[in-house]
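Partial complex: the chains shown occupy the same locations as in the complete assembly.
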């Protein structure tokens, strides 16, 4: 089925394979009048680009975005914004080894089971490279949200056993450390841990956290389009994510009600919460506090140690993966989580416009 | 926005408030020819019914389902199956206290922020009672899946600090213990823990696990309609769920690649995995192993201890909640998780029918 679209009013449709001619996304439903240029997108794409440092794959892609439609004289026109990134650095030969077998932890087997065959070059559609389209779309969403005072920040909260210390939180570090950790100390430890993983031809997982500030109360729709449900889908749809938490998440389940409830209090004439265990969402609707979510990312499945698996003929074999692979997916996925959250919030913002008869009348000048 | 529908081909639309005349669901897209009668639905509804035992609210609802359409001479006709449950035990007076204030941990404030006012009786649409529609729909989905050899079992995996011991797993206990734990020992301990919570006018959270057996490889669609993404949304959309895990979930993020990868091996002529850390889904597509997911449920927000909050006039107040409230949501939510998973799998099963040109030709007799 058509499964490459996400969102209702702000809807993105991604396409493209790791080693095809190009990848891209169509962003449909963005309001008209938003200033937008390729540079706005490029900044985000650069954050997920490989080859940034020694813990990411040495594969180098220009990942240069071209805006093909939907922008006129520097502003969005309300019509679909099509963006494309040419693939320029394919080494198809690298992947010939995997054409005939099923790599553990990858989608090779399930794609064959579903479709009868697969584009095996670099994982085809199931490659992490697919996320370039999500990031381009997320850059548009983030720019739109900024107009409403909404800002998103995602960062690495843990790699293997190394977790950040909130007391050392330094926002700038997200963009300058190789791990995307906002804690330079933790980042250094994580780098050491990853070096050890690589030395052992192994890989590591980790946790990405995303904080969304400035979301007005009221976004999200009962019952199935709850904001947390949509965020969970958005984030779980990123390859390698195995768990999603909202607010205190798993810890909330272990707490008592008296500990977990957030008391309301008036502050500066506004309803606020004294704590934010709920992560900014109550009953599936934003409550005006920061929205907080966490994505748990499995270790890179491509490891260099030999592994048991089967080939497409149905023989048991031993596989030794070669090529270029990050020992950890997390740092490059940080911007992907941020972008999927941005798309989800943008859609909820648009969807909420007609919640109240009175709001709708403002649009139509009190008619 | 219209947010009360879920699913693409097997689509459910729920409606109804806690204290309105009735609640219900429309199940659209169920294939024609499935035997179905009210009893099939009632069995599931009875599992979520209040008043079953001393740890659930003493409120008693008959919760009797009426099938209003879509079934003829005992079989589904392919047209929408409308099911309704009359509300028969409303004590609106009980809830008059909450009309004017925002209960911590509830959706009172966010509904007001979104819609300008709310049906405060029993929480209105945000009440847990809303899940009756999900369960009725899930009963249809589960019956459909049985025809394909797919069986789902959800159960309580933890309440507060008490977790089940897989070594003591007893399937029947899910349906006979008050906690829906498949481990009678753990269940007894959980009951004691809950008694302590109640004595302290407090509440507890917990964890629900769901295992789905017999799912063929190939269900789920890249990129955004991944099976795990759809399951995450389905489960996170249940009120009080704050985290969703697939397979090893958060533990996968802490593991190394060599530990987390599941080796493939041929067994009885079929591709199988020697372990199942992935929880039956690779690249968003089912791999033929058991699908395993966990939902983390927050403690019941309605506690009898006094709490700080604000009223709708914007004054800080202290609130003491009265009335009938379960000290834990988990046991009654077990069947809801199972049902949402069933609806999700049923939809994926239908969606997958056209994945291969060859499969589609089977439907149309080789045309």
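A and B are the chain letters, set down in written order, and residue numbers restart from 1 in every chain.
One rule holds for everything that comes next: a residue touches a chain if its C-beta (ideal position, glycine included) is under 8 Å from a C-beta of that chain, and two chains touch if they have at least 3 such contacts.
In this text the structure is predicted, and so the values were computed from the model without any measurement.
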What is the copy count for the full homomeric complex in this file, when 2 chains appear in place? 4
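Everything that follows uses one rule, which is that only the chains that are shown with their structure count from here on.
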Give, as an integer number of Å, the spacing between the C-alpha centres of subunit B and subunit A. 26
Parts of subunit B lying in touch with subunit A, wherever the complex brings them together: 1-6, 8-9, 14, 102, 104-107, 109-111, 113-116, 125-126, 130, 158, 160-161, 197, 200, 202-207, 216-226, 228-237, 239, 242-250, 252-266, 269, 271, 274, 278-279, 281-288, 296-303, 305, 307-310, 314-316, 351-352, 354-356, 358
